[in-house]
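Partial view: only certain chains, each at its native spot in the assembly.
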Amino acid sequence: MVQYNPKDWIVFIFRFHKSDTFRKLIPMMLFIGAYTGGVGYLELEYWKLSQKNHLSNIPVMHSMLGFVISLLLVFRTNTAYDRWWEGRKLWGALVNNSRNLAMKLSVILKEEHDRAYFRKLIPGYASILSKHLTDVETSLQLYEGIDLDNHKHRPNQVAKMMYQKITDLHEQKKITGDQLIILNAELQSFTDICGACERIKNTPIPYSYSAFIKKFIFFYIMTLPFGYVFSLGYYAIPVVIFIFYVLASLELIAEEIEDPFGFDANDLPIEKISANIKKHVEEII
Amino acid sequence: MVQYNPKDWIVFIFRFHKSDTFRKLIPMMLFIGAYTGGVGYLELEYWKLSQKNHLSNIPVMHSMLGFVISLLLVFRTNTAYDRWWEGRKLWGALVNNSRNLAMKLSVILKEEHDRAYFRKLIPGYASILSKHLTDVETSLQLYEGIDLDNHKHRPNQVAKMMYQKITDLHEQKKITGDQLIILNAELQSFTDICGACERIKNTPIPYSYSAFIKKFIFFYIMTLPFGYVFSLGYYAIPVVIFIFYVLASLELIAEEIEDPFGFDANDLPIEKISANIKKHVEEII
């Protein structure tokens, strides 16, 4: 996660962080610029099309579709952000449940070796889940014809160990039935959180939307110079580049954050969160 | 579900997957093109209407209604996507609950044959639910005058078997009262998930919206050439086709994903999820 001060405008405007879409888009922007220049040269100097040519009215299409594309990109932005924020909430819930479980067990369990068991296991779950989520196999779970997973599902193994230990302690009367009921919510939350993270990881937005939005941006930008060179001349070059930069940036950022469990600059710092869980749980129990 | 890499633009733009709306719309696009050409021929060459003809101002209507139609299609997109994502969440919850139930039972039940019973029944529920949801009768449950369902509601039968077994084990003191309380949440979730999936399946968005949006797109596109041929000449043909492509694609994708339990390319891979549940539950219990 990139550390920043949201109120420092100068830095935002003039610093081009390596995750900045401006840097990523430079090659494409140069290409779009050359393309626009080429279209302008052809229409204005080679074919010498008159200002009355019907092509000069093409922008009516762009202004009409400008609404649709803006709204679609905002839809895209919203869904990507929701997924990112849901991921953050899930890891926040993991923090909370780890802390609560540690607190409850720390006051219920009288023997140090029992507490030591959970002191290791609770942060262990977060740590294994963080590895599980950055594993490429996890993101391929739902495709047909792919049969990986030679090894067992490791977060499940850890969760089962916790259930096993709690049940053992219950049978040894170290945990009463009422306490069992109280501990249940935190225990089952681990698996719920794991499943929800897997869902975000292995289910991108429907292929059709992704394909449609990219095709739409492509055709939109590619047809933009035909009309613009009549009214803007070679100024159409920076104009088309800037419009491309805006539209493509929104799609690029959405692509980056819609899978919040990865190694992109904006992805969630789940390893750091795991480390914090470890630190806090050890403080508590 | 279509497997794809969201960051691979070239593939998205130039590959026309069989579920791509571009391929599905080709016949209609050809028709719209011919129609626009016909309107252009009539207005420009047959009747030779002058540029001052009032028809040339028709686009003021289209630009005004352009807001409404864009916003409506985004509303449509949002609701369709929400249904699809809710379906995905429900199946995610089924995964979580199957896992949690399996874990709890695996540590509570001491006898192998009891565990074996649930090893079969838990994944069985997912598998039967997935068949139930792709059954055409399920989507017709709410219409008057249709009386199918000779056979019983099968997911309910499986859920009842689980309740029965748990109650039997409780009476045999293999499960304590406190454990019964703990198991309850997962048990009732099966039926809740089934009901919620049925709701999505058998209740499309209100007929009036569906009918209105389609009528609106139709009239909008059909009247578009009348004004456009004055300013765009025969360039109106690709322009109208492109606008049609954009509007119709949004409606088509929404139609496809608003019922996420089917056999469309973007539908949820519920059979694969069932298979994963089977695999993981067998690992656990």
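Quick notes on this structure:
So that you can tell them apart, the chains are marked A and B in the order they are listed, and the count of residues begins at 1 in each.
Note that a contact is a pair of C-beta atoms (placed from the backbone, for glycine too) under 8 Å apart; a residue touches a chain by one contact, two chains touch by 3 or more.
On a predicted model such as this, the values are computed, not experimentally measured, just so you know.
Sequence-identical chains in the complete complex of this entry number 5, based on the file rather than the 2 shown.
In this section, only the chains that are shown with their structure count from here on.
Rotation angle for the C-alpha superposition of chain A on chain B: 70 degrees, rounded in steps of 5. Centroid to centroid, with C-alpha atoms defining each point, chain A and chain B lie 22 Å apart. Residue ranges of chain B in contact with chain A, taken from their complex: 1-4, 6-7, 9, 12-13, 17, 19-22, 59, 62-63, 66-67, 70-71, 73-74, 77-78, 81, 84, 88-89, 92-93, 95-96, 99-100, 103-104, 106-108, 176-179, 181-182, 185-186, 228, 231-235, 239, 242-243, 246-247, 249-250, 253, 256-257, 265-266, 269, 272-273, 276, 279-280, 283-284.
Those residues of chain A that touch chain B in the complex are listed here as 54-55, 57-58, 60-61, 63-65, 67-68, 71-72, 75, 79, 140-144, 149, 152-153, 156, 159-160, 163-164, 166-167, 177-178, 180-181, 184, 188, 191-192, 194-196, 198-199, 203-212, 214-216, 218-219, 223, 255, 258-259.
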